[in-house]
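Here's a structure for you.
With one protein chain removed, the remaining protein chains of the complex are shown where they sit.
Here is chain A:
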Amino acid sequence: MRIFDPHIHMTSRTTDDYERMAAAGVRAVVEPAFWLGQPRTSAASFTDYFDSLIGWEPFRAGQFGVRHHATVALNPKEANDPRCRPVLDLLPRYLDKDAVVAVGEIGYDSMTPEEDEAFAAQLALAVAYDLPALVHTPHRDKARGVERTLAVVTESGIDPGRVVVDHLNEVTVKLVRDTGCWLGFSIYPDTKMTPSRMVELLREYGTERMLVNSAADWGRSDPLLTRATGEAMLLAGFSDDDVDQVLWRNPVEFYGQSGRLDLTDLDVAAVDPQTGNSILRGGS
């Protein structure tokens, strides 16, 4: 099983996690810029964080055979702090970098006017830099947050096929399914989504435009829940090819829209749906 985790905060994880992920089949990850638990007090603090996302963290991942890309943005929570707003001016230089495959995480936390402004400005950056966008949806007042998110996405003019609306669940999936946006699901030990609940959603809504991630970070989370979801899919009767679509080909297609996804020289074994044999097929 080859796995691409399209949303995981490796900065917060140990090398033990990288070893376990590699052993479980995780070959590629995207690390979205987000907040760090402790609020930051200046734009300079973000510079060091972003530099790490395109410097040290890919190097660390590479030591375990894992390819690391990033998304960069001012996250919605810290968009409310005037000391962090100058981060918006830093973004253009990062959006030119090879390893940056989307603008994100953007979207809403508390749905304030400041968040409105940062969200719209960063969707405009995604359009200007020809990058996809990774949109976080709020934990509180989630359904209304998703509705408002979709209105802002529509207003921005970005192609919905270049947007993933993340952290969806049984309630909010219905709002996004027919918009043309990609659907992101974060599998957590016992909150956002679980592997068995995810399998039910895949049964109901199919495997197209579905992205499954662990969103593992500094909170209670588990970087192997992508693998657990793949195994739950197989137990429920999905084919190896279905699992490969959800856990590998879908994220490759979504982030591949950046033109920057580099999966060359990765040791990626896949099962040929025709022969059942294990084959090597790189980033396809």
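Simple rule for what comes next: a residue touches a chain if its C-beta (ideal position, glycine included) is under 8 Å from a C-beta of that chain, and two chains touch if they have at least 3 such contacts; residues count from 1.
Keep this in mind: contacts and distances are computed from a predicted model.
Missing from the rendering is one chain, named in UniProt as "Sugar phosphate isomerase" (options: "Carbohydrate ABC transporter substrate-binding protein, CUT1 family", "Bifunctional protein PyrR", "Molybdenum transport system permease" or "Sugar phosphate isomerase"). Here one chain is not drawn; of A:G55, A:P189, A:G206 or A:G219, the residue touching it is A:G55. Touch with the chain omitted from the figure is made, among A:A73, A:A99 or A:V163, by A:A99. Contact with the omitted chain, checked across A:R85, A:R177 or A:R260, is made by A:R260.
For chain A, the residues touching the chain absent from view are 51, 54-56, 58-59, 93, 96-99, 259-260, 262.
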